[in-house]
Structures are given as structure tokens and as C-alpha cells.
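Just one protein chain is left out here, and the rest sit where they should.
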Amino acid sequence: MMRDLTELGIAAIRDGVAAGEFTAVEVTEAFNANVAAARALNAFIVETPEIALDMAKAVDADRAAGKELGKMAGVPIGMKDLFCTEGTQTTAASTILSGFVPHYESTVSANLWKAGAAMLGKLNLDQFAMGSSNETSAFGNVISPWRIGGGNDAPLAPGGSSGGSSSAVSARLCPAATGTDTGGSIRQPAAFTGITGVKPTYGRCSRWGVVAFASSLDQAGPMAHDVRDCAIMLGSMAGFDPKDTTSLDLPVPDWEAALSSDMRGKKVGIPREYRMDGTDQDILESWDKGIAWLKDAGAQIIDISLPHTQYALPAYYIIAPAEASSNLSRYDGVRYGMREVPEGANLQDMYAATRSAGFGPEVKRRIMIGTYVLSAGFYDAYYTQAQKVRTLISQDFEAAFQKCDVILAPTTPTASFSLGDKSKDPLAMYLNDVFAVPASMAGLPALSVPCGLNKDGLPLGLQIIGNMLDEQSVLNAGLAIEERAGFTARPDKWW
Amino acid sequence: MSNKYTVQGASGEFEVIIGLEVHAQISTQSKLFSGSSTEFGAQPNSQVSLIDAAMPGMLPVPNMECMRQAVRTGMALGAQINKYSRFDRKNYFYADLPQGYQISQLYHPIVGEGEIEVTLDEKDPDSATKRIGVERIHVEQDAGKLMHDQHPTSSYVDLNRCGVALMEIVSKPDMTSPREAGAYVKKLRSILRYVGSCDGNMEQGSMRADVNVSVRRAGEELGTRTETKNVNSIRFLMQVVEIEARRQVDLIEDGGTVIQETRLFDPNRMETRSMRSKEDAHDYRYFPDPDLLPVELDDAFLEECKQSLPELPDEKRVRYENELGLTAYNAAVLTAESETSFWFEELLAQSVERTGKSDKDLAKQCANWLLSELFGALNKLGVTLEESPVSPSQGAELLSLVADGTISGKIAKDVFEIMLETKQGAEQIVEEKGLKQVSDTGAIEAAINDIIAANEDKVAQYRGGNARLLGFFVGQTMKAMQGKANPQIVNEILKKKLDS
Partner (left out) sequence: MSVDKETVTKIASLARIAISDDEAGALVPELNNILDWVDQLGEVDVSGVEPMSAVIPNKLRMREDIINADPLTGGGVRDKILANAPDAEDGFFAVPKVIE
């Protein structure tokens, strides 16, 4: 009997296709079937089974012709609907971009297709990547495949903003998916769904063709089963792009080849400021386990201080909305997307009506905050102050990395929560990213790796933060935890 | 110009304070942040990239040449060059601004303070000069264009200009009359053309000015200013100052208050009026563009900019006077526009090559011919120097024929007429028409003998002390020789014969 190909991750599919154990088309058909059968999760905005098959056929043809195969040849993936894809609708999960079909391909997605990956579809997300529970999408909530169980079937949040990605990978609708992380949008959903996600150093992945949320923070990264798969996929996504002036003009290391869970001689910093009130006991316990695992892997554990940690989140909620308020000005109903023209409206009325109808409440809220903090008389008190605090946060990390190689912390203060639990209280929702945001503010590489289940049976993640450009140490420490955590839990299929 | 410019109100005189923001399109092939062409007059939206149209996920990549030209311009104004500058976003909504923000430089412009010296009366090089401060130069994107008459209920948007690089050159409020404002822009345009950073073409919109005007009673504090946008000729600029100052004075005298606002000049009605459409665009929420890192210029780059600067008009004018021995007036006129000075220098260089004489020997002749003969002809033809049917090389050919005595200055004028008509070379014309000057003393002497014989009464008068009659004999001789006689030889022989 043929094995279930949808149980396989990136490395296994790539190796199996290359070895001729199965074809890329067989793999894609299997995942297409899973996608079609899982609409209850609402993970996809657009399914593209034919495109996926065509791309798989091309890989099979290349193999038959004896051509060298790419690093992700035959691996079908989900594409977060924040990446512009040529000929396929791209919406950022917002009504304002309804019907928008780009005539260009984002650099990151183009890199992935060049590596032989195939597109299963466009994944749902929080609208314009603004959210931590995937409840702000204009295309409806994404549902986590995880449930508390024991009669409690309340739909849970898959995390956000890359909630479609986390849900789809966790439910094996795709072996991997792209995510983007502005303030935790890869790591937090990965932690909520028991998968691995990596945010690389700011500048590793080109932002060209990715719908912008906050330019100085946005970074694409992989979400997959495990550390190795993330290393492979990040290697295919990253690379210098002259079209993005913040792109790093550096060679892409072979992260997969250099993976090693041997932590001897490495120092792991434990930031004391991350022991915050309101953090679940389960989370604190998982952190302690992580410390023990890394010690077991040979690392030396040291206490470090990141004194400005508590200010990272409020500074983020000035800088990110400020940048977003400006980045989202282009959605005005003139050149693409929806247009709303009330009877007798002039141009400015059209803008206001279009943007009012097109943006969801959370997007509007952040545009309002961003507009306010940049407005005359408030700029220095808010924006300049926040950017100065950001400098201090960066300096905290700089000082810490004089003493240690990586930092270990929880990814989130709690496990996944029920949909609707926090959506009424923006601040409570924002606090979900309290551990994830500091690394974003400093542009540092960070990952979340599953480390166990809480008392409700929901996955928890541990976060590794590394020094700039040192993705390798992050991946290696993640691998050391992964090997010791032995996380194999899976959601029971109910969809 | 000692008379101070004032506007008379019912209750007294008002002074006028003027500051100018000149937007100069930087001469580049491609746009400031995208690779689309900047060429003028293309089909609508045909020179628009995905970046210019602000498609989702598009990012700006700056054009190095724009920064280079801004730095060179700053150096030409003796201005401070900022090795560290930044791009900021100026946020507002308008249909000609796809991003919803203009990328500009507010907090850290690339060029700081400099100045421009203007001559207040260009007809009189000895007239007073005035130094007008330049506050800053920053680099920014131009907007697109809206068209309102193509459709009854819609305006049309063409983004071809959108993203073209501009330098905004901000003056200090140092000007106090329409004439000063006009002289400032004229001089600025001249410098930009010399430097090659802007073609200065105001008709095509590659240079335009926002005019800030306020009025005050002598000795009082600065009044509230208005800004009249997009004035696209020097004549209009001077009119705007006059009209706007008059309007403000009348308003104040009627008990009203000037409000700070954006206005538009209507040259047909000769009035400025408030621009309602931009009324609420006053809170621009500037902040550093997070898509772009700070601009950091190194010494090698600045040195290259400096080395590549041409001789500038003021330096040139002094050199023309001191080294070439030209009059102040000629030096000023020849250097006022780069085209004229380039033409002149080419003419002079070619003349030196042809005659072997020094440039100092030839400069005066070249200057006079260019400014009177050539300019007169071009005026009649209604064409500019760039469109001249005669090239500097052809001019030098003509002038060298005069210099080596082949033809006289008078014949040269006739030859030039033929050159303009036929576009033939001077040597060919002189050859074909047989216009070569006669220096054969025998032939001239024979002609003079005839004239002396026929005019004995005049000879007697001359010898009796009426020296002015020499001119009569010269004229008669030239007439007899059909103008081709070498006037110097004619003079010599006449004097010898009459004085003997």
C-alpha cells in the first residue's frame, strides 16, 4: 500500500522525488486532495490545484530529462496571501484588494518556484497581517486544527497573522508554507499549532512584491514541520535582491548542511525580564525544560538582562502603525482593488468611502493610531521617542550577544485561545506578542520550535533568538530542543 | 534700483517679502526611484513602472545620478553639502500621488545653506548686486498629472511624470521686489544649465516656482504669507508677486486678514485664487521613509562631483574681462546663459586655430560679431542660438577671412547674409563671388590717381586743413574698387598722395 505522502515534510519529499520513490505529481495530488477536504479550516483564500500540478509536472519532466533539480523540487507549498503572485489573486485578506491580480511575482515566491516548489494556493491571514488570531481577515476566521477535546470543541485561534499558514501545515494540507513576521506573525502561530517557524535577520528575504505592513519590521520566513525543513526552505527564499534597498547583499549560507544539535561550547542566555506576570505556568515550565534540554546538548546556560524588554511592545505599537498608516495610503480605489463612489462624491469622498468600506476594523484602528502619532505636534513625543527606545532595545541585544550565542525564551505567554476570546480587547490581543516583538524590533533572527503540550493538550513553543545574520545558531539550538522534546503530537482530524 | 519697491495702500506704504521654492527637474534618463524613462511628451501612462503606480509590495531604489546632480548644484551655489541625508515621506491624498505620500527630504536635506549673487539690472553690469540666500536643496519625487477636460464627469490621471526627480531649491525670504525675484530665478536657471543638472525649460515644466509672498508696513513684523503654486515663467513669477502683494495690501486696508494658504495663478484673469482642493493638506505627517536607509556620501564621491563642475558664470565673466579684455557688458551678456558662452568659446577656439593669433587678440572681434551680427540675424529669423543656421566653426571661418585681410569687415557682412541664406561656407562664397579684398597697390594707386584728378577742389580743401575730407576719398576709392580694396592700403596710399 502506498504511504500517505501528506505526512512527509520538505526534506522527505525532496529526497523521495529525487530518488524516484514517488513523483512530484503524486505528492501534489495528495496535498490537493487534503486542501479540498479541509475547507472547514478556512486556511486558503484561493486554491490553485492546477497551478500546483503544472509546476509538479515540470519537476517530473526535469527529472526525467536528467536535469539538476532545485532544492525544493517537487515540494508543494502554501503561499501566504501577502505575497504577490503573478496571475493569481492577491488580497492581503482585505476587501480593499478584492479582485486584484498582480502582473508580477514577489521575489521570495519567485525564488521558491525557481527552487522547484509548487503553489497549492493562497493562504488566509489576518488582514494586512494585522492580528494575532487570524480573526481580522475579510475572508473569515481561520480555524486551528487543534481542539481542547473532551467535549470542548470550541474553535481555537491558529495564531496570526500567518494563521492560514500555521493551520494548513499543522493539518498537513501542505508540508510547508510561507509566513511573514512583523511582530511575531510567524513564531506565534507556529507555537499555537505545534509547528516550526523561522523569522530570519531583517534583510535576508526580499520584501519586493510582499504587501507591506511595516517596512522596517516585515520579514518573510518559512513555516514547516521541523527545523531541517525550515533551514531548507529559508535557503530557497533568502538572497540578495537589488530591487529592495534593505536587502542584504550577502551570500546565502547552506544552513541545512551546517545543522548540528551539538551545543558544546555554546552559551545560551536566559533573559530575566521575560519572566513576566500573566505568563502561564505551563509556559514557564516548558521554558525550564528547554533550559535543561540545551544544557543536555552541551550548552552553558547564563543569566542575561534585556532591560528595555517591557517597552518593546508599546514602541512596536507606535512604529508599526505609523509605518502602516503610510504604507496603506496607496489603497485608494484609483489603480486597483475596490472603489466606492457614493452619489455625487468628489475624489476625496471617494477615498474616504473606499477605505472605509475596504479596510476591516483592526486595520482602520491601526491606521488611526499611526496617523495620530505622526500628526503635527505628536511626532516627537510618540514616533521619535519610540525609535529611540528601539535603539535601546537593539543595544540591549547587542550587549547580551557579547555574553551568549543565542537567547532562549518562550514564544508566547499562553497557548492558543478560543476564537472571540480576545478580539473584543485589542490590548489583550497585542500582549500575545510580548515575547516575539523584541527580536522583530532589533531585526534579529528567531524561531519557534514545538516543545510539548499544555495541560489542555494544546501545543507550546519555545523561542530561540540569535545575533544578526546568525540564523545557523538559531537553527542549531532549535534542533537541539526538537531532538529532545520529541514532539509528535498531532491534532485529531475533525475537519 | 535705489528706489525701494513698495506697494501703496490707503494708509501708507507696504514692503513686500518674497521667498521662492523652485522645483527643478533633475536631468536624468530614468526616474528617481524606478527605471522608467523621464522623456517628455510620451503617450499617457507609457512611462510608468509598477513602482511609480504604487502597486502593492513595490519598493523604491534611488537613482545615484539624482544625488550626484543635487550635490553638484549645491557646490555651484557654494552651499553646504550634507554627507548624511535621508528621505522622508510627506503624506497626503491626491489622484496624482499614487503612493499616498511623496518621497522627499524634510529633516535631513542633501544640501544646506548657500547663496546666489544676482545683478539687479542685467542691462547694466555695473548696477548693484545682491546676495540671495539659499536655505536648502532637497531631492524629491514629482507627481503625476491630472486632466480635467477630456470627460464630462471624470478627471484623467497620467502618471508619466510621477516619480521624476526634482530638486527643490528653497530660497531665504530675501527678495523684496518682483525684479529681484525674476533676477534670482534667471540666475538660478543659468547656473543649473551650466552645471547640467536641469535643462531649465519652464514651458515644459522642468522648472517651476512656488512663490511665497507677504507684505508689511515698514519696520513691522513679517506678515502672513501665501504660497502661489507652480508658476512656470519668469514673467508670470513677477506678475504673481505684484498681484499677490496688491491683493494682500488691499485686503489689509479693508480690515481683512491674510490667511496662510495655497493659491493658484490664473494668467488669463491676472489674479491668484485660493486652491480649495489642497485646503486640508496641511498635516503632512512627515517621517523617515522606512523603505530607504540614510544616504551616506563618501569623500571620493564628493571629490568627483567637484572635479566635474564646469566654470560657472560668475567666474567666467571675470575671466572674460580680465584675461580676454572684453567689456564688462559683453562679458556679462556672453556668460548669462551657458549656451551663449559655450558658443562663444567654440568660436574663439576655432578662430585661434585658423589664424594662429592669440585668443586675447581675437576675443573682442568674436564677441562683437556674435553679439551684434549673429544675434541680430537670429532675432530676425526668430530662432535661438541652438537653432542657428551658422555653426561656431562656420563663424570662425568667416572671421578668420577678415582677420587675415582676405575680405574687409564690410564684405564680411554681405558674406554672412549669403551664409544664412545658402548655408555655404564663407571661403566658398568669397571664392565664387570674387569678393577677395584687393591688396594690389598698383590697382589701388591707379584708382586713387583717377579720383584725385576728378576732385581737385576737394584735394585743395583737404590740403587747406579740412582733414575730415579723407573719409570722402576713402569712400570714393572703395566705391571705385567695388568695396574690395584693402582699407588699410587705401588709407596709406591716400595719405601719402594727399599729404605730399
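Chains: A and B, in written order; residue numbering restarts at 1 for each.
Heads up, the rule we're going with is that a residue touches a chain if its C-beta (ideal position, glycine included) is under 8 Å from a C-beta of that chain, and two chains touch if they have at least 3 such contacts.
Please read all numbers here as calculations on a predicted model, not as lab measurements.
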Which of A:Thr48, A:Ser133, A:Thr201 or A:Ser286 contacts the chain that the document leaves out: A:Thr201
Contact residue for the chain not shown (choose from B:Val22, B:Val111 or B:Leu159): B:Leu159
Identified contact with the non-displayed chain, of A:Ile148, A:Ile301, A:Leu347 or A:Leu453: A:Leu347
Residue, one of B:Ile116, B:Met167, B:Val258 or B:Leu292, that touches the chain absent here: B:Leu292
Residue among A:Lys267, A:Lys295 or A:Lys364 touching the omitted chain: A:Lys364
Interface with the undisplayed chain - residues on subunit A: 99-101, 103-104, 201-203, 216-217, 242-243, 245-246, 248-249, 308, 310-311, 314-315, 317-318, 325, 329, 332-339, 341, 345-353, 355-356, 359, 364-365, 367-369, 371-372, 375, 378, 381-382, 384-392, 394, 426-427, 430, 441-443, 468
Residues in subunit B touching the chain absent from view: 28-30, 34-37, 43-53, 61-67, 86, 93, 95, 146-148, 150-159, 264, 275-277, 280, 283, 285, 288, 292-296
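Simple rule for what comes next: only the chains that are shown with their structure count from here on.
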Touching residues (chain side subunit B, partner subunit A) in the complex: 50, 53-62, 89, 91, 93-95, 98-101, 155, 157, 283, 285-287, 289-293
Subunit A to subunit B touching residues, read off their complex: 83-84, 90, 92, 97, 100, 102-104, 106, 207-212, 214-216, 242-246, 322-323, 325-326, 328-330, 332, 334-336, 347-348, 351, 371, 374-376, 379, 383
